[in-house]
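Presenting subunit A:
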Amino acid sequence: MKNEPLLCLPGQRLCLSDKTHTSGQGTYERQGYIYSMLAGTVDIVEKDGVQIVEVHTKGEQTIVPVQGDIVTAQVYIITQQFCKCFIKCVGDTVLRRHFRGVLRREDVRATEKDRVEIYKSFRPGDIILARILPITEAHTYQLSTAENELGVVIAHSEHGHPLVPISWTEMQCTKTFVKEPRKVAKVVPENPKDMET
Partner candidate 1 sequence: MALCEAEKTFVLHGVEENFRIDGREREDYRPMELETSIVSHAFGSARLRLANTDVLVAVKIEVDIPFPEKPNEGKIEFFVDCSANATPDFEGRGGEDLAIELSNSLSTAYQSSRAFDLSKLCILKGRKCWKIYVDILLLECGGNLFDAVSLAVKAALWNAQLPLVKSVHVDGNNIEMDVSEELYDCQKLDIKNAPVMVTVCKIGDYCIVDPNQAEEKCSVGSIVVAVSGDRLSTVLQTGAGSLHPTTLVESMKLGHTVGQRLNQALWEALQQIPEDQDVGFLK
Partner candidate 2 sequence: MTIDHKRINGPEETIPYELFQKLNTKSLTTQFNECSKDGIRKDKRKTDEHRKIFITTGVVSQAKGSSYIELGNTKVIVSVFDPREIPNRTDYSLKGEIDCEFKFAPFSCPKRKLQQQDSEEKHYSAIMKQALESAVCRHEFPNFQVDIYALVLHNGGSALSAAIIAAGLALSHAGVPMYDLITSVTLGLQNGEKLVDLTLEEETLCLSPIADSKSHGIVVLSLLSTHEQVSQFFQTGNLTLEDVVECTHLLTKACKDIVPLIQKTLAKHVVKNVKESI
């Protein structure tokens, strides 16, 4: 990797598109060439002998959640059938505008789906980690927490004190020691190597 970053602007022709170069994030292909669609710096990622040309902008990116993304969301309404959330972050990017998401009862956990009760899994105000499901309905993202690593990460008890996880179904208040049911996420560090150092 060169030290000097390579600048590019929208519509700038970057290189020929052939067997060894393909267009990646932030670029598009037209008539055999790869063009940039952002103002930023050029990155070349090598994968299986193919060079993927990517363009990244520094600073904030324009991002919308897509299927398969892990998002951080806040619950604001719960009903018997589903709970509604605001999506606040996609991956580690904080969104400026919040998107609406819906987590249905059958997507809360992977096993014993019909015995799930929403109010025993989430409460309004909880911060959850969830995965985006394929979009079937316009305007709302379908979410799922049916994985061990997904579920409630930050929550407060009825009295407003922080809760700490004690099992994958329960959390305990730090002040009053009241136990509350939740679908708790097993938080794992994204990059285990960082933890070692």
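Basically, a contact is a pair of C-beta atoms (placed from the backbone, for glycine too) under 8 Å apart; a residue touches a chain by one contact, two chains touch by 3 or more; residues count from 1.
Keep in mind how these were chosen: all candidates are chains of the complex that A comes from, given by their letters.
Here the structure is a predicted model, which means the values were calculated and not measured.
Comparing candidates 1 or 2 against subunit A, the one that touches it in this complex is 2.
Taken in their complex, subunit A has these residues touching candidate 2: 5, 7, 9-13, 26, 28, 30, 35, 37-41, 57-62, 64, 95-97, 99-100, 135, 138-139.
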